[in-house]
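Here we show just some of the chains, and they stay where they sit in the whole.
We just call them A, B and C in the order they show up, numbering each chain from 1.
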Amino acid sequence: MAISVPPGDSRRRIQPLDALASPRFTQVATFARLPHDRSLADVDAAFLGIPFDDAATYRSGARFGPSAIREQSRLLRPYNMSVDIYPFEVFNVVDYGDVNVVPGSFEATAEAVEQELDTLLAARVLPLVAGGDHSVALPMLRSLTKAHGRPVHLVHFDSHFDFWDSYWGQRYTHGTWLRRAWEEKLLGHVLQVGIRGPQFTKDDFQYAKENKFHVLPMRKLEHNPATLVARALDRIPTAEPLYLSWDIDVVDPAFAMGTGTPEVGGLTSREALHCLDTLVGHNLVGAEVVEVAPLYDGPGAITALLAANLLYEALSVMAKNRERGIPAFGS
Amino acid sequence: MAISVPPGDSRRRIQPLDALASPRFTQVATFARLPHDRSLADVDAAFLGIPFDDAATYRSGARFGPSAIREQSRLLRPYNMSVDIYPFEVFNVVDYGDVNVVPGSFEATAEAVEQELDTLLAARVLPLVAGGDHSVALPMLRSLTKAHGRPVHLVHFDSHFDFWDSYWGQRYTHGTWLRRAWEEKLLGHVLQVGIRGPQFTKDDFQYAKENKFHVLPMRKLEHNPATLVARALDRIPTAEPLYLSWDIDVVDPAFAMGTGTPEVGGLTSREALHCLDTLVGHNLVGAEVVEVAPLYDGPGAITALLAANLLYEALSVMAKNRERGIPAFGS
Amino acid sequence: MAISVPPGDSRRRIQPLDALASPRFTQVATFARLPHDRSLADVDAAFLGIPFDDAATYRSGARFGPSAIREQSRLLRPYNMSVDIYPFEVFNVVDYGDVNVVPGSFEATAEAVEQELDTLLAARVLPLVAGGDHSVALPMLRSLTKAHGRPVHLVHFDSHFDFWDSYWGQRYTHGTWLRRAWEEKLLGHVLQVGIRGPQFTKDDFQYAKENKFHVLPMRKLEHNPATLVARALDRIPTAEPLYLSWDIDVVDPAFAMGTGTPEVGGLTSREALHCLDTLVGHNLVGAEVVEVAPLYDGPGAITALLAANLLYEALSVMAKNRERGIPAFGS
């Protein structure tokens, strides 16, 4: 393999297992066949699993999301042709393992997530997160705003608004995290892409409007969603920290049946990848793909495979920015 | 939930279970978590299952269609954003249960279906039907023409023509119902959308032509099927009764693998929903979604989920018309 | 069907749907095709679902247990040949629906369960409970001891002891309910059947011994488990209230793969049914079958089918007792 190695440095070099030496179905399953490593020395980005799903309101099972994504990420390869980058050449990336979540307690889990994130961000490591249900976004955002010293902008791919106030008296669920984050002033601009399907109430659109969330419902994305997303992103200053929160259910169930609250009529996987690539040039400081529930996937595990590719694509965007000299953590 | 309740009337108000009080995975599975109710007082529309599949010519299993659709309809919510309507505010809707079909006898089943429909229509209740195989459309149409005093127009989404004359000497199958309905003079205009795949014979196109059926084969719908459907619907007088017969196999197997005679190369779920919304303004007097065979669905049950959404969309169209003062059953 | 109807009384008569009039795959799925009814007038026993699974420590998904058990209970028929009883002739039985559990909160759920049970028991209705994870046993036992004015005896079929003290700081999980129940003095004799598989620690056997729990580990049950269970039951006074808590994982995964913490090497379904029948003559005041996680079942849904049969068997035992004049709720 004739990859041109970047000029040597004293840093250790971390590489995925080479599928030409070690077939890709062999060895312990880590993200992209990267080393599982808890030290953060010389690490630029880290895969982190947050297998918590007790805040799901319908089908559970996203607790096995990180495990399934690791397994399917065996197919990832070194060169990303759509972004034109070798992400593992630009970055040292590791599989950092999972947060030790506390089943049955969102509060204890959120604390554990925030603490883990604080550690990563203190080491200036970019987080690539695999959920778990969407509630894990809240502690992620808490930590990110601390680390970056300001609210982060949010691009949120989802078929649901997720800013409901509470469910059954529970204020922290996978359907309420965005309202909590907004109330906690963790967010700058909010762009919501892919909203569709039966809603609880029309008032949600009002809430979005009042709070100046930019909403791109699915019906507006019938043709060329990537173009519309790119245009919407124009409103977000490229230098400021931007967080990507991708709920797998924004993708149509044909492409992503392995999820807990599927809504028919969504993005194709082709459109999804294309949308993600429009983030190149923005200061992406982290990304999460959530709500992968492997038990609802078929034997081909194509939802987990898509999630692995989305994380790889996000990583590639970040690597492309680094290559261009955009410093995710400021100078 | 801040739904503005319409001005009180003396009628009883029927509502789905509130997912904020009773999580959507709880309680007996009825369509859209509506009450299972056999009285028709103050009822505007009713879900009715017809779990008959002995007229299927290939894979059977649609007898479990109504059950699977009920289960997956747990995800439906009160507000339809694409039609902009709260259907359960406009209509009182119930789950009327299933017809007591007679396995092994189309004739006895057809009689039972017709009788049940006669009862519903006499009470001016709009039928939302879940098959079962497509043969159930015949007794549906028999009853509808009686109730409306005239042939009804038909918009028929399907990958197959369904006007074959007989199979193995059987004149009543899921592939012959449309010819029977035509022979029985139950139909006005016939619009067929989505025809594709290998055919028995080219003569079918001739038959459609001779009888002035309007055919939109899949190949013509490559781009913007909803626009073409809307244009085709223009030929049907909006005030006259129109029946929707939706065979789930018009949708591509990627989105609807849970069916008995799948044909590759069909509509996406996005296009399907969009097509259905073009019916707003037409006097939709009933709708059926047939041929959902849950055993061929994956664990995500996305075919049944799509079917539930299609029925919800049809209901929303009918509710929108009601809101606009179009009386389905005449004045 | 020549069932001899017991001498008429003024009570209403509740019967399952007749499969000879209404094929068993038709109609809304309720337990044993009984009416879904929330009034308790003239009701002797009630099926109750408790779809809570946030206290599971490994695989979740038991929240869909009640729904799956209802669906598979379509196959139940009126006469139980192993107990020689027509349970629905002796008892009026209804499907009471599910407890409105509160996902993410054991405490709120436990309160809801206890309240629902109190209502049932106040009406002298025998509970037939479908979980949900095993944590639901705790509020069940709280209510039962109140209703019966004394601790109840417990026969506990399970591959796990379930008296761990806590998990991740959580004191209420599906692995700790029995210790909590013991600490709360809700229990008389405790018989544990089927313990096997890798354990956290040998100390558990010590705990069982200290507290005089009668333990029949799987290895002792290699041959004739029913005989050994019958003998062990001899130590429990037949007149005193006995509760049956059946974790489906006591059955071998070949027969019950649809569960959250499977342990290989368990009971066969034949042995399971046989064991259950040995309860005839004991004052069974309620029964639960828990930990059915349908997503881990195959397409044949045989775990849910087994669970439905176990509940039917428990009901038959209670009906047999009633026939013999044993008053479950005292005289």
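Everything below uses one rule, namely that a residue touches a chain if its C-beta (ideal position, glycine included) is under 8 Å from a C-beta of that chain, and two chains touch if they have at least 3 such contacts.
Quick caveat: nothing in here was measured; it's all calculated off a predicted structure.
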Quiz prompt | Number of copies constituting the complete assembly, 3 shown | solution = 6
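As a working rule, only the chains that are shown with their structure count from here on.
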Practice problem: Call it same or different for chain A and chain C: same when shared residue numbers make up over half of all numbers used at their interface. | Solution: same
Quiz item: In whole angstrom, how far does the Cα centroid of chain A sit from the Cα centroid of chain C?
Solution: 42
Exercise. Please list all residues of chain B that touch 2 or more other chains.
Key: 21, 23, 25, 299
Self-check item: Parts of chain C lying in touch with chain B, wherever the complex brings them together
Solution: 21-23, 25-30, 36, 49, 51, 63-64, 66-67, 70-71, 95, 97-103, 295, 299
Quiz prompt | Residues on chain B engaged by chain A in the complex (per definition of touch) | solution = 1-3, 19-21, 23-25, 74-82, 84, 86, 252, 254-255, 268-270, 272-274, 298-300, 302, 305-306, 309, 312
Quiz item: Which residues, counting only chain A, touch chain B once they are in their complex?
Solution: 57-59, 166-168, 195-203, 205, 217-219, 222, 252-255, 257-259, 261-266, 268, 295-298
